[in-house]
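Removed from the display is one protein chain of the complex; every other protein chain stays in position.
Up next, chain A:
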């Protein structure tokens, strides 16, 4: 490795190794830390007092718990699908965005996993969904969506953390070598698990990285479909649709890409990484976000068309979601996740940090409203005459949601502080190829 290549990635390596990190980082960490405390508080209170403190009740047995679960898992799926495709295609963009796309996916899975566990009501018995030889001698009900959640989330956690960690190993070794203090060297050294950069190491590493990435592809489609099937297998007319998995996969991808874009521009601005995440990368990411928003738009259209062609009951249920009491949710989703991203037809918008933050954020919000609309709006028309209530989140639910946002932000901040946010070995590889060509 030439000294030139060593120098080329040093700004990336300097970030985790520097002693001071500025006031803004501390303020941000403090704010997200406060939200993490709020998360702890809401989780403890729901454990002690039960899910009665949430706004859920028959027929709205799913509220914020499932809305936010579906939302976070969408981010995780979108981001890791994107990362895996970049690794497999050896696309140039991977150098810039892969590391934190994988990180975003991993953190989002953790946030997602909180909801189904606490939604159980007796979260300490969550392991009952795992098939182990229990003394009650009954296996978990495999037709139950609860067991699907268990497999979906645990598989997701394992695969996304593997993808992230395998990609990190060579860079952890770089940090080990460049760290100035002995303890820091040792800590990075342990996590670099003896990486010496031999040809054999690289060969194994490439194989492992691509193997995990290839695992992600079918997995993500299955996982996102699992979430969609949780709605599909019910008898609720608006949910009981075969198009449901497609809708969740496509909108999830748009959402994952938008969050990756959001994090990309924030890191680029915050850590001054313009050289590694260059204009072209952001431009390409913007185009992808636009394309995925168009696909989501197509699926909304598909929803409308299939409702027109459907039986009367499904038709009524779907149209009720579009023009009924909760129509605001549906149209907010359309405006935020389909219309606003159309800004990215303009090159100036794709290149502007503010526009990227705005669009990235609005797709996130839009898909959140989409999940809200599906879950609450889908149950709006009740088929029993006696029920007149609707669902609205209570304070503990809102606190729980904000808490997971805080947790996500805290993970990202710590990640930006202690780990290289851009893949250094991929950058070196790319620059080396450019030199030789």
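The working rule: a residue touches a chain if its C-beta (ideal position, glycine included) is under 8 Å from a C-beta of that chain, and two chains touch if they have at least 3 such contacts; residues count from 1.
Definition applied: contacts and distances are computed from a predicted model.
Missing chain, UniProt protein name: "Cytochrome C", from among "Spermidine/putrescine transport system permease protein", "ATP synthase epsilon chain", "Exonuclease SbcC" or "Cytochrome C".
From the set A:189, A:232, A:341 or A:360, the residue in touch with the chain omitted from the display is A:189, counting the whole complex. Screening A:99, A:119, A:156 or A:176 against the full complex identifies A:176 as the residue touching the chain left out. As for the chain not pictured, it touches chain A at residues 133-138, 176, 185-186, 189-190, 193-194.
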